[in-house]
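Other chains of the complex are left out, but the ones given are in their true place.
Chain nomenclature is as follows: A and B, assigned in order of appearance, with residue numbering initiated at 1 for each chain independently.
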């Protein structure tokens, strides 16, 4: 599996026009549309200027919200994933 | 419930043209209109470059003021919320 570097995570993006199990519906305004996804891999954490590594806040299996157009798209075995920095993750659902 | 990351908080935004219980009325000038809301969830705090986590200043239930257009809108169970960084919060009422 892909191993993201630093504070990056790999996310399987959720299909856009659906309602989540917990009833979360993303807004359809044009301005900013956060998207939902499931974390499939996490990096080792961000290296801080003091030489310590900040532990990750998200873990594999978490469902996360992030602003649309964040991160870089990749395809693995014909499925789309997003590689995104944890600092661009808004919340865990 | 949504668990915001880092120093982010989740806010239930107050309807705009109302007077608050403590008599606070937000200005109606076009320039900058701070908005009021109630904190419904808080993150664990901002990771500092020294490796410590800064404790949050706001807590669940606080009524807060923030500049309009801050943060990202999300919908949970058909209600609007705002995910916003604590550093964008002006004051606790």
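FYI, contacts are C-beta pairs under 8 Å (C-beta built on N, C-alpha and C of every residue); 3 or more make two chains touch, one makes a residue touch a chain.
All figures in this text were calculated on a predicted structure; none of them were measured in a lab.
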Copy count of the single sequence across the entire complex, 2 present: 7
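Throughout what follows, only the chains that are shown with their structure count from here on.
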Cα superposition angle of chain A on its copy chain B, in degrees to the nearest 5: 50
Gap in Å, rounded to a whole number, between the CA centres of chain B and chain A: 22
Interfacial residue positions of chain A with respect to chain B in the complex: 22-27, 29, 31-32, 34, 46, 48-50, 52, 54, 57-58, 65, 67, 86-87, 89-93
In the complex, chain B residues that touch chain A: 2-6, 8, 10, 41, 44, 47, 49-51, 72-78, 80, 83
